[in-house]
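As you look at this complex, bear in mind that one protein chain is not there, while each of the others sits in place.
Chain naming follows the written order as A and B, and within any one chain the residues start at number 1.
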Amino acid sequence: MSADGGALAPPGASLIEALDSADIGEEIYALAAEIYPICRSITGPGVRETLARLAERVPLEMHEVPTGTKALDWTVPQEWSIRDAYIKNAAAERVVDFCKHNLHVLNYSAPVSVRLPLAELKKYVFTLPSQPDLIPYRTSYYNERWGFCMSQNALDALPEGEYEAVIDSTLEDGSLTYGEFVHRGETEDEFLLSAHICHPSLANDNCSGLSLLALLAKRLAGMKTRYTYRFLWAPGTIGAIVWLSRNETSAHRIKHGVVLSCVGDGKDFTYKRTRRGNAPIDRAMTHVLGHMTAKPNIIDFFPYGYDERQYNSPGFKLDVGLFQRSQFATFPEYHTSGDNLAFISPAHLAESYRAIVAAIDIIENDARFRNVLPKGEPQLGKRGLYAAIGGDKDSYAKSMAMLWVLNLSDGEHSLLDIAERSQIPFRLVADTAELLLANDLLAPAGRP
Amino acid sequence: MSADGGALAPPGASLIEALDSADIGEEIYALAAEIYPICRSITGPGVRETLARLAERVPLEMHEVPTGTKALDWTVPQEWSIRDAYIKNAAAERVVDFCKHNLHVLNYSAPVSVRLPLAELKKYVFTLPSQPDLIPYRTSYYNERWGFCMSQNALDALPEGEYEAVIDSTLEDGSLTYGEFVHRGETEDEFLLSAHICHPSLANDNCSGLSLLALLAKRLAGMKTRYTYRFLWAPGTIGAIVWLSRNETSAHRIKHGVVLSCVGDGKDFTYKRTRRGNAPIDRAMTHVLGHMTAKPNIIDFFPYGYDERQYNSPGFKLDVGLFQRSQFATFPEYHTSGDNLAFISPAHLAESYRAIVAAIDIIENDARFRNVLPKGEPQLGKRGLYAAIGGDKDSYAKSMAMLWVLNLSDGEHSLLDIAERSQIPFRLVADTAELLLANDLLAPAGRP
Partner (left out) sequence: MSADGGALAPPGASLIEALDSADIGEEIYALAAEIYPICRSITGPGVRETLARLAERVPLEMHEVPTGTKALDWTVPQEWSIRDAYIKNAAAERVVDFCKHNLHVLNYSAPVSVRLPLAELKKYVFTLPSQPDLIPYRTSYYNERWGFCMSQNALDALPEGEYEAVIDSTLEDGSLTYGEFVHRGETEDEFLLSAHICHPSLANDNCSGLSLLALLAKRLAGMKTRYTYRFLWAPGTIGAIVWLSRNETSAHRIKHGVVLSCVGDGKDFTYKRTRRGNAPIDRAMTHVLGHMTAKPNIIDFFPYGYDERQYNSPGFKLDVGLFQRSQFATFPEYHTSGDNLAFISPAHLAESYRAIVAAIDIIENDARFRNVLPKGEPQLGKRGLYAAIGGDKDSYAKSMAMLWVLNLSDGEHSLLDIAERSQIPFRLVADTAELLLANDLLAPAGRP
């Protein structure tokens, strides 16, 4: 078996087995729950603390980029630290308390300490009148101001009178922090997996993605792979911009990529294609999700959303898609206190994990083969290949997979081509190719 | 700004503003009403009189082509003049009177003066049994005969007896007449706008088209444009054949074109594609109509209809589509006395006018640009570009337009490409490109 054919030697099916485990959902959930309370922002100790927890699972590298550093068209902003924040009523009782929920503070808020009447205070308070029980998540990164967020009901309950509003935060020169873990494969070609780390206590968006990637990286770390896998946990927009700026000349090595967010809720899957629209990662994710759920929400690229915007910018054109369960901005809990740990579940996290693993399996193992006996069908019976599968309840599916692989293995069609055309799951197609290869009915014919 | 970039300098949005006016619908309607009573045919004084009215708005040129002139495979026919026509009953009362409605005479009818009993007369009378109140429109251009048209009800009311049928017409050598107005643009490339002038008192088909083009030509006359605009008011089939014959060597300059007919009624829009099917004019019209109405009737080319048949013939292959509201031959009033001035309205004429203007805007102003900061997204906030649009209620749409233009402006995608892919109206895309150009975020990259 040549180096090319090696695609179907381990790793192969074994990649999926090695990456999976029965309790993967619980493990992802536990880490998500652990980092959920931390108050993250685009810079500051919250990001560092989160990365420290992830680093207990995977030996990631923490990068610090000083405030003021130029990054493409942007500049690294000041670092934000927050110690406390509250609104006290006339009786000096905390009616809004950052310690109870970090969404209460406008993220990246300037410090303030002021007394003011209710009418005046309201100018600095964000609520969601249509979802009166929930605290909204609001930010003000590039426009310095202060503010609070609270539920409409809580605001309505405040009596007239004077209030004290205090935000004990700091905006000062420091650094922007991001985490990176690189698993070296046989080639320099890279598969990028990226999640934003800037959101505070929002479970689905994006403790789910951060945690899933950490545990995927942990498992992948010990394996032999063809691709190099790069994991990024970075603040949204500015983090990706900074990373691209520092890796401007080597970013082209990224051949496939997925941004992950909102991967823990109970909706069906969403996949947003790359700008190119038919990249291998688009085909892989579409194939995988099409076999996992009846009607996955496969949508075309648009230049809004998460960091796929930056990766797909015309100066880089990296083939990076976005993977989610609920599509961002379409679910009621989005960017509210409703996006909490009850909104995500181990079972759904495990499904998302397995979808990504299945896509990795395709990208790793897709290959072309040549039918060694291409004239007519080989007589499978005399080789025991029907017997090999006959006892199986899936024998019809396996026979069909064998006929498809033999028929389309003309050196032009890859296993993914065959899987797409036959609508047979890629893994069965690949296992079948391995079986036929072992029976000298196929020969390797290169990578797609 | 280079010559290329000039696309988004005036003209640009200003083209639309300059061509529009609040009362454009009334103005088109008034001219249509003025020419409605004239008895036109493929040749003769009716055409000349109609062109004279149009010429009061726009300095068109009237061409006269003598009877017998060879034109491609055809020959210019004799000129038809008609002074009077009637059927009188035994009491010498006019029971059918050309002076009351010119549809009463078979168009291009040979002269006749004859007395004959009702049964014999009926052989020369056309009616519409299924629409017994309406007078049909019938012609006999290339087969000399005489005849009358009347409502079925009127025919049924005629008592037995002898009748006198008189058609005081002349068929004699003369000339075929067509009108032409050419607005010179910066280039020799042409945009053709063509309407048939041979139908008598039919308001939608085609007083509406004749009039719309006259008032569009009037407004365009004073403007600076990139394309040269050629307006043709010519008799159906033979008029286009004659024009093509006389412009055989220069017709290739026509890069885009639209035939207009039936543009005044109240139905949604119809656009029939060019033979090529995906010409720029097809894309422009499809885009425009898709944003004006929910389900425009966009149909493939077929070699029947109006003069797009001649322009799209395989020896010319000019990219000329057909624009209508109701599709010809599909509405009950089609080719009957029901197609009168009550069937068209100023509001609908104005909508049709604006659709054509929007298509012209696309053809004039489509251009490619290159994102000057293509790596990652430029920081729009620091340039006040979010501010520039933030106060707007349409700010989300404007932001999305900015992101789309930046993302796809790689020198390959034109503004129309971007408008199609983003489903954002072309004009907003073009305005956005102009804004980004003014902020040095785009550079011109040529014409599509």
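Going forward, contacts are C-beta pairs under 8 Å (C-beta built on N, C-alpha and C of every residue); 3 or more make two chains touch, one makes a residue touch a chain.
Predicted model, so just to flag it, every value in this text is computed and none were measured.
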The one of A:Phe301, A:Tyr353 or A:Trp404 in touch with the missing chain is A:Trp404
Chain not shown: contacting residue from B:Gln310, B:Ser326 or B:Ser409: B:Gln310
Residue touching the undisplayed chain, where the options are A:Pro111, A:Pro346 or A:Pro374: A:Pro374
Only one of B:Leu128, B:Met150 or B:Leu244 touches the unshown chain, namely B:Leu244
Contacts of chain A with the absent chain, listed as residue ranges: 371, 373-379, 381-382, 400, 403-404, 406-410, 422
Which positions on chain B touch the chain that was left off? 72-74, 142-143, 237, 240-241, 244-245, 248, 275, 302-304, 309-310, 312-317
